[in-house]
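With one protein chain removed, the remaining protein chains of the complex are shown where they sit.
What follows is subunit A.
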Amino acid sequence: MIVEATGLHKAFGSTKVLEGVDLHVAEGTVFALLGPNGAGKTTTIRILTTLLRPDLGSVRVAGHDVVREATKVRGVISLTGQSVAVDDQQTGWENLVMIGRLMHLGRPAARRRATDLLERFDLVDAMNRRVKTYSGGMRRRLDLAMSLVSQPKVIFLDEPTTGLDPSSRTTMWDAIKDLVSSGTTIVLTTQYLEEADRLADRIVLINGGKVAASGTTDELKSQVGGDRLDLRFAAETDVAHAAALFDAPRGTDPLVLGIPSDGSAEHLHRVLDDLRIAGVPVVKVSSHRPTLDDVFLSLTTTDRTPARV
């Protein structure tokens, strides 16, 4: 495990933010931290990146303790925080070379690296302009580029794609995939569940200061239930009939019946055959796979709306 956090507690005054969070991130994987606003994602990232001390608990990154060996940890990680961290009064080029120098690359190496990154993040045309003239998306791309200067072992990204347009987001996702294929470990937080779904090998959902769920995306999805067939009928009597036939509970929509499914064509055939034999006409059939949104909502909303129809 390249990142091992155990029993993290953190309070700000009387606000208890983390109350015993454990995280384990395997080397070379993408790890996503999800949670509603204010759940403590940024706080967790700040602790993992040596910026904040936990009140209780311990963290090791690449074998180094984040409190006692902060400098060693800083040598192998990089952070892209939730808000963009660039110098507005320096140019993109100056920002990148500065970080290269601070990571102790020689001057020529720092320049080469800056050139590569400007190309990769499509900032070559703007490299000699001061960052204050950049658009929001350009600033975010530069911010990310600055985090990649040192080719760190573990990259922490706090909501890296918030505010990016779809094409910049894709660029970003590609960059993340490239990094992972070269062996880098990624720890990210995101509000876009699709992003976690696409990128993450493991997901941890925090809520109320604790880990509410963790696992692969598939594991989390199966936690809120498997695939489902939604059958729409023309009359309520048909719905009642079908409900009796499949022994399925009726949902909120009086004309729709949801029945558990394994998602196979075989099962769909059998259901339609049964209905035909019983003489119950179906208007429409749709199949529904649970998404991470379902997981997120069912685990974070307190007054739960039924996840299943």
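Just so it is clear, a contact is a pair of C-beta atoms (placed from the backbone, for glycine too) under 8 Å apart; a residue touches a chain by one contact, two chains touch by 3 or more; residues count from 1.
In this section, contacts and distances are computed from a predicted model.
Chemist: Tell me the UniProt name of the left-out chain, picking from "Transport permease protein", "Sarcosine oxidase subunit delta", "Electron transfer flavoprotein subunit alpha/FixB family protein" or "Carbon monoxide dehydrogenase, large subunit apoprotein".
Modeler: "Transport permease protein"
Chemist: With the missing chain put back, one of A:Val86, A:Ala145, A:Ala200 or A:Leu229 would touch it. Which one?
Modeler: Once the missing chain is taken into account, the touching residue is A:Val86.
Chemist: Among A:Leu34, A:Val59, A:Ile77 or A:Ile259, which residue is in touch with the absent chain?
Modeler: From the options A:Leu34, A:Val59, A:Ile77 or A:Ile259, the contact with the absent chain belongs to A:Ile77.
Chemist: Residue-wise, where is subunit A in contact with the chain that is not depicted?
Modeler: Within subunit A, the residues that touch the unshown chain are 46, 49-53, 71-72, 74-79, 81, 83-87, 89-90, 94, 98-99, 101-105, 109, 130, 146, 150-151, 153, 182-183.
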